[in-house]
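A single protein chain has been omitted; all remaining protein chains appear in their positions.
Read from first to last, the chains carry the letters A, B and C; within each, the first residue is number 1.
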Amino acid sequence: MSGMNSGRRALLGGLAVAPFVGSARAQSAAPYIVGTLFPMSGPNAEYGSVFTAGAALAIQHINADGILRRPVRIQAEDTQALPQQAVVAMNKLVSVDHAHYVLSAFTAVSKAVAPVGDRARTVMVNGGAVGPDLSGLSPYFWNVIPLAHLETQALLPFMIQRGLKRVALVYVDDPLGDAILGILRTSLPAAGGSLVGNFSVPRTAQQFAPVAARIRQTRPDAVYIASFGAQQSQIIKQLRDNGVSQPLVSYSAMNIDSVRNTPEAEGLIFTTQSTDFEGGDAVTRRFATDFKAQHNADPGTYQVNYYNAVRLFGLLAQSLERENAEVNGENLRRVLLAQREFDLVGGKGRFDDLGNMSAALQITEIRGGRLVKIG
Amino acid sequence: MTAPLLICEGLSRSFGGVKAVAGVSLSLTAGMVTALVGPNGAGKTTCFNLITGNLRADAGKAMLRGQSIMGLKPHQVARQGVARSFQDLRLFTHMSVRDNVLAATETSAWFWQPGGAAARRAREAATEEALARTGLTALAEARAMDLAYAERKFLSMARILAARADIWLLDEPASGLDLSSRRRFGELLKEARRQGVAICLIEHNLDVVTELADRIAFLDQGKVLAEGEPEAILRDPKLAAIYFGDREDAA
Amino acid sequence: MTAYLTNLASLGAIFCILAATLNVAVGYAGIFSVAHAVFFGLGAYAGAQVSLLLVPDALLAMLAAALVSGVLSLCLALPALRVRGEYFVAASLGLQMMAVTLFSEAKTVTGGIGGLTGIPGPRLFGVEVSTLPVALGALAVILLATALLMRSSFGRTLQAIRDAESAAEALGKNVAAAKALAVAFACAGAGVAGALFAMHMQFVNVESFTLDQSVLIMAMVIIGGTGTLWGPLVGAVILLSLPAGLAFLPFIPSTEVGAVQQVIYGLAMTLLMIFRPAGLVGDLSRGKSHA
Partner (left out) sequence: MLFLQLLLQGLQVGALYALTAAGFALIFGATRIFHFAHGSAFTLAGYTFLFTSQAGWPWYLGGLASVGVATLFGIGIYWFVYRPIQRHEGSFFTVFVAAFGVGIVVQNLVGMFAGRGFASVDTPLSRATEVLPDVYLAQVFWVAIGLSLVLFLLLTLFLTRHHAGVALRALHQNPDLLRAYGLSSTKLSLLAFAVGSALVAPAAMLTAMTSGLNEAIGHHVMLISMAATIVGGVGSLRGAALAGLMLGVAEAVALSFVDTQWAEAVSFLVLFAFIIFRPSGIFGIAQAR
């Protein structure tokens, strides 16, 4: 439930920014538009609020610092995480709002909007979806999140070391799940483990007790869950309720409130990007402090990612303003490939030729509703 | 006397142990009006349903011009020249009067009707003729649901006229009609009889029966109790007792 | 701006086709299908595969889509011949749910949830064209065909069956054939819309062909008015422009826009059924029960 609350708070935060943006707009030129293609309704709406909170804080910081000559403003479009709505929204962002930069999320949505942004040469940045097929969708499609195959790879040595060699996989039947299945099939035996069972579930499934029974049959050492959204907590709770007592492991999609607040998720192990909020550099500390002040909660990976995505825009646009070049997709891309490395939350972010950011990964465990770094 | 067009022999049908129709034999001859008479629940409408294929018979057979029509689907029976009306009319309520009648002339379910323009003109002519004979020409554009009671009854007849069938099965076609409408209905029926249509009608009004029927088949509890000339049947006190026994409004 | 409007107009035309064809089944034949998105999807996959594997020709894609959807419409015609009313709605719901599972699993054809990407845009005889004229052309052809058919004997047959099936049978109408044909026509039209959709979006996945989509199409027909030529189009335009219209209402918090929009269209469906069951365009008597 508190996911919702933080969402609402994020909303209030956004409203608080609005008057400021308005006055800034009056003073100077029209604002830079950062469009968002997030689910604001439907079963994945929890993510929309989370993503928006990160992006909104970054805009607040950029505007407050005055690093750009023009203010930055969010133009939110609801996709419901559905491709059709997303294409309509993307077209609106590109041709009505003339967005300078678009934040995307969800694999299907990203794949659907990529051709539109590609044609319009508008930069789209994903900080939420981790489907490996998101790499290289378009020169203008960047990822500020390590894609899932990297996360799964990073988890394998840890599992073997812990003696979690027999792994059962519960996965949603989509490209993400398929990719994780593929990695576990090939890399797990290579690392000395084995995939003892794989169980695909439809996205809309609610009942996992029978799946739990099937999983128990395979006598695994650990169960890897590759799902996202509301379904994750349901899977966790029902596996635990139905006699699956083995460690549960997963990837960064678990880093949402509804999972952390599920009592059964205690002990859940998953990979996330490593961010040291206490120590670390000034950018990270400022983000963590201000986020906590606004939302009364620790920031999650997604907030970091979308903060970074917007911050990246600020830095790139700043460079372009300095050389008096127009802030457009081509120029943004040119500067990105020229500079490659940026001071972002969590340390230096490096981008490869395809626009994928690599980041250090860490392994965390949920203990008492909080994330604890364990590897 | 010409050979009967439709012969039914031993038609039977029961519903959950109750014999609704038990061995009914009936024959319909061109140019003759046969009335099915009997108390409510005697199995009259069920007989129609067995003939038209709306119900499967448990036993018995029905021959149309010497060919069995048992097991045919309702629309196939209809295409063999058997037209029927329903007690509750079942008009095409949202369609215009003309379309109701025109629909009766078109039997192909495909996107178009066979026969080209000539056939189309013939269907339209048949429609206009049926409308004229039933006195509905002035109401041709009205919607069926907006008609008055008697007009609906005549529309039901117009559909049958336009269908060009040679056997008519009419389920209480005159019930509830006022005197002048009843007279017009009588004229319609007599004209059809002259043209050689074999007519079978279910009718409760014995005045109508006496006026129009050439023969009467008296049904009770699924069986034909008596068959013959109207005067002979209606004079039989035993049948009268059965008939009036549980009905008071028949007269 | 023009690109945005062109895109909206293209989607509008595609949904007009969907609503208009569903109306043939619902409004004229009394076949209340809640599985129209299934045939939309079949057409989309067929069109996409033709474009991907053979040639990216719009006409060919639409033809293939119409064929595939039309032939497979038998899945819908079968229950339509067996049952009616609530039962048929239930059957079509069942079909819709099964189809979504099939679409998700038949990955070689549909790409599953990941979908099919890189579908070439529409071409006519080798020349790249925008979707809008093609979609408008298809819509015009389908509307014309619908208008002609519904005024012909076939339309009379369907309406007769809708109003009184047994009487239509008694007048020699082959009810099974007429229903199957109506369903095939409606589904083939949905297939054409699917092919256009695939070429326009250049990406399709199963999420566009779910029960929600079927309900949306149905709501278009109902809100506009069943059994009229223009009603479904009015409904499609209204429901498609609802999100855009709501976006301009400043007092709705942006995070709730989607939900508010859903609530509005849910409310519209309910209130319309209570106060104006014939829809916005339809005449009032039409909402009443068909015997």
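Following the convention adopted for this analysis, contacts are C-beta pairs under 8 Å (C-beta built on N, C-alpha and C of every residue); 3 or more make two chains touch, one makes a residue touch a chain.
For clarity, every value in this text was computed on a predicted model and none was experimentally measured.
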item	value
Which displayed chains the hidden chain touches across the whole complex	A, C
Full-complex contact with the absent chain, from C:3, C:129, C:145 or C:273	C:273
Per the touch definition above, residue among A:209, A:337, A:360 or A:374 touching the missing chain	A:209
Touching residue (missing chain; options A:36, A:95, A:143 or A:238)	A:238
For subunit A, the residues touching the chain missing from this view	1, 3-5, 41-46, 173, 199-202, 204-211, 213-214, 216-217, 229-234, 237-238, 240-243, 258, 262-263
Chain not shown, touching residues in subunit C	26, 32, 78-79, 82-91, 93-95, 97-98, 101-102, 104-105, 211, 215, 218-219, 222, 256, 259-260, 262-263, 265-271, 273-274, 277, 287-290
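The rule is simple: only the chains that are shown with their structure count from here on.
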item	value
Furthest chain, CA centroid comparison against subunit A	B
Core chain by centroid distance, with centroids computed from Cα atoms only	C
Rounded Å distance, subunit A centre to subunit B centre (Cα mean)	74
For subunit C, residues contacting two or more additional chains	none
Touching two or more other chains - residues of subunit B	none
Complex contacts: residues of subunit B adjacent to subunit C	52, 54, 73-75, 78-79, 83-84, 86, 89-95, 99-100, 102-104, 106-113, 143, 145, 159, 163
Subunit C residues touching subunit A - in the complex, by the definition given at the top	1-5, 7-8, 11, 101, 104-105, 112-115, 117, 201-205, 207-208, 243-244, 247, 253-259, 261-262
Subunit A - residues contacting subunit C, complex	7-8, 10-11, 14-15, 39-42, 45, 48-49, 52, 76-78, 80, 82-85, 87-88, 91-92, 94-96, 107-108, 111-112, 115, 120, 131, 133, 172-175, 178, 202-203
